[in-house]
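Report on one structure; see the data block that follows.
In this view, the complex is presented without one of its protein chains, the others remaining in place.
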Amino acid sequence: MINLTINQKPYSIDADPEMPLLWALRDLIGLTGTKYGCGVAQCGACVVHLNGEAVRSCVTKVSRAAGQKIVTIEGLSKNNDHPLQLAWNEISVPQCGYCHSGQLMSAAVLLRENPNPTDQDIDNAMAGNICRCGTYPRIRKAIHLAAELQKKEREAK
Amino acid sequence: MSTKQVSRRDFLRVSGLAGTALCLGFYFPSSAKDAEIINTTGITSSEVELNAWIHIDTSGKVTIFNHRAEMGQGSFQSVPQIIAEELEVDLNDVNIVFAQGNREKYGNQVTGGSSTIRSSYKNLLKLSATARVMLITIAAQKWNVNPAECYAASGHVFHKVSGKKFHYGELVEQAAKLSPPKEVILKKTSEYKLIRKPLLRQDTPLKTNGTAVFGLDKKLPGMLYATVERNPRLRGIVKSYDDAATLKVPGVIKVFKVRMGVFKTFREGVAVVANSTWAAMQGKKALKVEWDDSGFEHINTAEIYQRQQDSLQTQEGLFAKKQGDPDAILKQAEKTVDVVYQTPYQSHSCMEPVNCVAHYQGDKVEIWGPIQAPEWVQDYISEQLNLPKEKVIVNMTFLGGGFGRKAFMDYPHEATMISKEMNAPVQVVWTREDDATQGPYRPGISYRCQGAINDGIVTALKFRMAGQNNDHWRSGKTDQANRSTSEGFLKPYYDSIKDISFAEVQFETPIPTMWWRSVYASTNGFAYESFLDEMAIAAGKDPLALRRQYLQEERSQLLIDKMEEVSGWKHRKKNEGFGVAITECFASTVGQIVKVSRAADGKIKIDQVWAVMDCGWYVNPDIIKAQVEGSIVMALGAATIHEITFKDGLVEQSNFYNYKMPRITDIPPIEVYIMENEADAGGVGEPGLPAFAPALTNAIYDLTGKRIRKLPFDLSAV
Partner (left out) sequence: MIMSIILTMVGLMAFAWHTGNRKEILSSPVVVPIKKDSIASVKAFEKVYRVLMSPRCMNCHPSGDIPLQGDDSHLHEMFPKRGKDGKGLFAMKCGSCHQPSNTPGKHSPPGNPEWHLPPADMKMVFQGKTAAELAKQLIDPKQNGNKSMKQLLAHSEDGLVRWGWQPGEGRTLPPMSHAEFKKAWETWLNNGAYAPKSKP
């Protein structure tokens, strides 16, 4: 059995330790928000947080995640109200929406480490996430908006 | 009761929508074009039979059915936005669900040709207004007042004078007993409260927290997972296979041969069924299959284009359209231009790889998946399995991209066959490599374009294309010219250039092809609009002025005014390259201007893209802008980054490392403008794509004098 902590909840699964975290999340645990896009760390649809770092769950063995803290898109916020989620909604970023779990999880690391990202910072953080619908201009816009929202949120506190 | 009852067996029983309710839908007479509105309210109280876009229950809860696939283009928002407008309900208070595949209930559900709005908006407006009038009629009866004294708003009917009100739920029981009125008065554009407003998409919250259910996310109790190793040469059959290593992979349950239809042909593979996707993928890797592809043409990309271009030099082809006598004009012309353009095969590469869940249960099969054409799937599976149509239930999930790929029926058929073999619900997952290497693809096409100029006037245009016809795959018929040969080309040109012809030199390969966003306009547009640029240069005209000269009709003139205004075309500077292209696609016209310059490192840089969309009547301006932005990004990839090539019958690309995608670092600033008019609605999801490539290459010509006639090209190498 492999013990995982996902979105602050403990899980115990009977999985091949070689199985990528992606498939353990989707098929064994039923958290389907994390997506399969390429299987070889090219597209970023499967990004989750492992101890706060963005990792591509399609190439991360479930054994690497054992005993570690995992956050998936389902756990990015309790009420769909992370500044990025609010900004994504405000700017109607997603089209088909399939890649956006990964886009948001990548952007969340950027915003945590750099609360005022420039366009260059956004490029440096987001070039690993492919969007076939071409929502890139809106992703950029929404990250800037989320940075503002995050700032306001912090000031309010 | 209902004015027309469609046979009961065509209705699906849907639980969860119980209680007496008002249900309105259409009756689609098979031959007539106009749909007839019917009251389809169920008689029983426990289960309501739906044949409706609109369902209002006694609590006032409104459910709106989206009959089309949501693959990013926004039908999930725009269909309800239309209905809520005339129904007078708040969009936030309605429940939106996907309709199942059923031609009798919903008419044509094939999500293609940018047709969702343009083919159904008039019916949807009328249907919603009809429901509103019926509710007002009942309210007026209850108050014993003239219906003219009543109005509807926010899901209520109000009496103007007394201020009394009913919520819709209080009226539906009696309204359900009315016959729908024959005529209703629709709102004027100026009265719209929802339509033409940039309302936020209702599906966004589902797509930011992982709750949107795509095909790949569908789970059923006891569901198994399958992968399939398919013949890598696209046709051909399984000779033998060795599954010893596969069966040793923990979790693998069964391995067997599977055959699936690809329209009129078949494809064979070996299915690996397991208890997780991962196990199925590992099992597939361990499989050894020997293929029999004897008789299969081992195509190569270079040979494909050689054959196309040779035939364009020697054959006239079948005329798709001809006016006047371009050959005669070309013979006498003062000046002629005769050039060939080449466009590549492309993969759809939806972010959600192809997948499908099927549950075969002997006398019926139920399917869930990212499906663009639910009633095609229903027809096809029913035909292949010899099941009555109502026993083939097709459920649409959200689609993680479609672009035409998911209007093929191969994958639902394959999933059904595997479920049948397993006698259990099965999800078939295509790996990214399967998705990239199996097709179908956008066909690669060569064009020969000839033009005549006399006294600086374009007097004749002769266009010929050689490339695969998607229709041949679907119909098997090859005796007619491709009717899409002139797609992309603006109709007003026909009025000012009297001698024009479009012909198709027929070209076949065994490569499966299918619609790819904007379909033939995506490649025609590059050839025809590049050629008009070449004609402008040859005639000594400004490329935008040339379009103005030959596109005399008012909408085109206004579009060009707008393009000129937003781009500053007239004030462009010497070290800037400006390119223009205007294309028509699915009843909408889009003009684009691209500005390029040389960056400090000497490489071409796209500084700006301006796009102007004229789609006539429209619903949501923000969705239109998003669709045009996305189309431009997709066009950028197809023009400068990726292509599908064949070597000895095998596709050479397999994943995003060799079929590369534009990334956030590649995207130029894009500005989108929408023309305001009352013309009939045109398409939105695709028409933004075709003009980009020619506008870009025309801009590069303007800057460098280098004419690019072959896509894709390496922007950094120009």
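Read from first to last, the chains carry the letters A and B; within each, the first residue is number 1.
Rule of thumb we're sticking to: a residue touches a chain if its C-beta (ideal position, glycine included) is under 8 Å from a C-beta of that chain, and two chains touch if they have at least 3 such contacts.
Note that the structure is predicted; figures quoted are calculated from it, not measured.
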Among the chains presented, those that the missing one touches: A, B
Contact with the hidden chain (one of A:L25, A:A54 or A:I70): A:A54
Hidden partner chain, residues of chain B it touches: 654-655, 657-658, 660, 663, 665
Residues in chain A touching the chain absent from view: 40-42, 44, 47, 53-56, 59-61, 64, 105-107, 109-110, 113-114, 121, 123-129
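Just so it is clear, only the chains that are shown with their structure count from here on.
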Rounded Å distance, chain A centre to chain B centre (Cα mean): 28
In the complex with chain A, residue positions of chain B that touch it: 70-74, 200-201, 203-214, 216-217, 219, 225, 250-251, 276-279, 281, 349-353, 398-403, 429, 431-432, 622-623, 626-627, 629-634, 655-657, 661-665, 667, 669-670
For the chain A and chain B complex, residues of the former touching the latter: 16, 19-20, 23, 26-28, 30-40, 42-43, 45, 72-74, 76-77, 80, 84-85, 88-90, 92-101, 104, 122-123, 126-140
